[in-house]
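Accompanying notes for the structure given below.
Shown here: the complex without one of its protein chains, the others still in place.
Our next item is chain A:
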């Protein structure tokens, strides 16, 4: 199952970037996440897999407090990034989100030019002192997202005019432009065709050198291809978390085995 395109890198030595313990999430009366403990390592791609409605996206959105925008959501437990509690009352979610970037399921570029899409984050965070610096950040981000060569001649064209895969890579460029430390991806390839998917997957593997990447995916093949660590969620529980190879070849839990072999989900 393992795609050999990507060179296997040892991740056991990497530091812990995000540690979550005893996380509970309630949507009104619905207990969506039940007592999840997980440690996500730096410079590693961690995949969250599981059947629909198992809470993997919900948990992902806890990591940059995007659930704050939902009135009925209530979060308990402890989530730390570099040892700092992100739900501490002193934490401004705006600062947190600059540090923890996010890419969404559906490509959602702003209806503005490609340049403005990428430049928006650095502008509001004051990362560039002048136009030249901003230009540099935009170019660097677009290069990192592997889309520079396709759009360098039309930076002023509308971002919404790109193809689906290009739009998603533009969104990744936008996310990395604020210089985050963690990149959260919520099913980034579910709206893309196979070619665009493989482009984005390659990109994810490259991003690992700079960021800790957490990716939610429906596709087990994708998890196997891009991730080093995999977490399997089922009905709001974190069933199993371990090295991707181990999860896919030698799952410890029966439910994980059933899901991977296609009997549930």
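The rule we apply is simple: a residue touches a chain if its C-beta (ideal position, glycine included) is under 8 Å from a C-beta of that chain, and two chains touch if they have at least 3 such contacts; residues count from 1.
By definition in this document, contacts and distances are computed from a predicted model.
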Among "Phosphoribosylformylglycinamidine synthase subunit PurS", "Phosphate transport system permease protein PstA", "cytochrome-c oxidase" or "Carrier domain-containing protein", go ahead and choose the protein name stored in UniProt for the chain not displayed.
"Phosphate transport system permease protein PstA"
In the whole complex, not just what's shown, which of A:95, A:156 or A:250 touches the removed chain?
A:95
Hidden-chain contact residue, picked from the options A:75, A:145 or A:171:
A:171
Out of A:50, A:109 or A:236, which is the one that touches the chain we can't see?
A:109
Residue positions on chain A contacting the omitted chain are 64, 66, 69, 71, 94-95, 97-98, 101-104, 106, 108-111, 120-121, 124-125, 160, 171, 174-175, 177-178
